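Only one protein chain is missing; all other protein chains are in place.
For chain A:
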Amino acid sequence: MRHGGRPNLTTTLSLEAEVARLIVEALHLEVTAEEIDPEAPLFGEGLGLDSIDALEIALAVSRRYGFQLRSDDERNHRIFASLRALSAHIEKNRAS
């Protein structure tokens, strides 16, 4: 549930868990949603995702949350920096 304005901590944590599940399902990952370190990098060394995955995540996000990810260079690196960063970006931009 949202309470207008800034999301409270509970909302953020539950959204984070939801996004983790979305990623694991969309990408058919080996790990479980609970095993994803919310602070670890999603790409490269951390979870080891690549550009094919980035497109998959963009597609899953647009379907579930009703908005499009974009590649404005630096901002995009921040958004995909970690599960926590991606979840915060979704919280800010979600249409549904």
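Here, a contact is a pair of C-beta atoms (placed from the backbone, for glycine too) under 8 Å apart; a residue touches a chain by one contact, two chains touch by 3 or more; residues count from 1.
In the analysis below, contacts and distances are computed from a predicted model.
Student: Can you work out the missing subunit's protein name as recorded in UniProt? Choose among "Amino acid ABC transporter permease", "Phenylacetate-CoA oxygenase subunit PaaC", "Aspartyl/glutamyl-tRNA(Asn/Gln) amidotransferase subunit B" or "AMP-ligase".
Tutor: "AMP-ligase"
Student: If the hidden chain were put back, which residues of chain A would touch it?
Tutor: Residue positions of chain A that touch the missing chain: 28-30, 44-45, 48, 50-52, 54-56, 58-59, 62-63, 68-71, 73.
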